[in-house]
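For chain A:
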Amino acid sequence: MFAVTTAALLVAMALAMCRALLGPTAYDRVLALNNIGTKTVVLIAVLGFLNGRPDFLDLALVYALINFIGTIAVLKYIEYGDLGAGPRRDATGG
Partner candidate 1 sequence: MSALLLLSLAVPAVGTALILLLRRNPNAREAASLVTAGVLFAIVLRIYGAVSEGARPALVLAEPIPGIPLALEAEPLGVLFALIASFLWIVTTMYSIGYMRGHHEKNQTRFYVFFAFAIASVMGVAFAGNLFTLFVFYEILSLTTFPLVTHAGTEAARRAGRVYLGILFSTSIGFQLLAIVWTYKLAGTLDFQDGGILNGRASAGVVAVLLGLFVFGIGKAAVMPFHRWLPAAMVAPTPVSALLHAVAVVKAGVFAVLKITVYVFGIDFVAELGASVWLMWVAAATIILGSLVAFTKDNLKARLAYSTVSQLSYVVLGAMLANSRGVIGSGMHIAMHAFGKITLFFCAGAIMVAAHKSEVSQLKGLGRTMPVTFCAFFVGTLSIVGLPPTGGSWSKWFLGMGSLEAGQTGLVAVLMVSSLLSLAYLMEIPLKGFFCKPDEPPHHEGIHEGPKWSLVAIVTTAVACVVLFLYPDPFYRLMTMVAGP
Partner candidate 2 sequence: MSEHLPILQVVVPLMAAPLCIFLRKPRAAGALAVLASWSALAIALLLLREVLSTGVVSYAIGDWPPPIGIEYRIDIVNAWVLVIVATIGAVVAPYAITSVEREVDPHRIPLFFTAYLLCLCGLLGITITGDVFNVFVFLEISSLSAYALISLGRQRRALTAAFRYLIMGSVGATFIVIGIGLLYVMTGTLNMADLAALLPEVWDSRTVKVAYGFLGVGICLKLALFPLHLWLPNAYAFAPSPVTAFMASTATKVAVYMLLRFFLSIFGGHFSFDVMGLDLVLLPLALVAIVSMSLVAIFQVDVKRLLAYSSVAQIGYMILGLSFASVTGLTATLLHLFNHALMKGALFMALGCVVYRIGSVQIGAMAGLGKRMPFTMAAFVVGGLSLVGVPLTVGFVSKWYLILGALEKGGLWMGVAGIVLLTSVMALVYVWRVVEVAYLRDFVGDDRVREAPWSLLVPTWALVLANLYFGIDAVRTSEVARGAAEVLMMGIGSS
Partner candidate 3 sequence: MMDQVLSVLTWLLLLSGGFFLLTGAIGMVRLPDVFTRMHAAGMADTMGAGLILAGLCVHSGVNLVTVRLLLVLAFVWFTSPIATHALAKAALSGGARPYTLTGTDADPGDESHAGGGAPSAP
């Protein structure tokens, strides 16, 4: 049953990869890559579980973290062309 799950994950990742390759916009690719990242996290968890290696879950957590921060960084770069720009404070709140 884990094998079936793994297969589902791989197929889903393949489909997402199609989207990443097809685009057409950069946002499509980012979305697809982020999604693949999340699926990879699940995949790592399943595989770790399968192999009796719970320390893989730490790896999954690290991967999820990098995936999240990477996505935010890429989006910020696309939006501002600069990873270090400060927040825009010209709106309410903040």
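How these were chosen: all candidates are chains of the complex that A comes from, given by their letters.
Going forward, a residue touches a chain if its C-beta (ideal position, glycine included) is under 8 Å from a C-beta of that chain, and two chains touch if they have at least 3 such contacts; residues count from 1.
Everything quoted here is computed from the prediction, not taken from an experiment.
Student: Given the candidates 1, 2 or 3, which is the one that touches chain A in this complex?
Tutor: 3
Student: Can you list the chain A residues touching candidate 3 in their complex?
Tutor: It is residues 1-2, 4-5, 8-9, 11-13, 15-16, 18-19, 25-28, 30-32, 34-35, 38-39, 41-42, 45-46, 49, 54, 57-58, 60-61, 64-65, 68, 71-72, 75-76, 78-79 of chain A that touch candidate 3.
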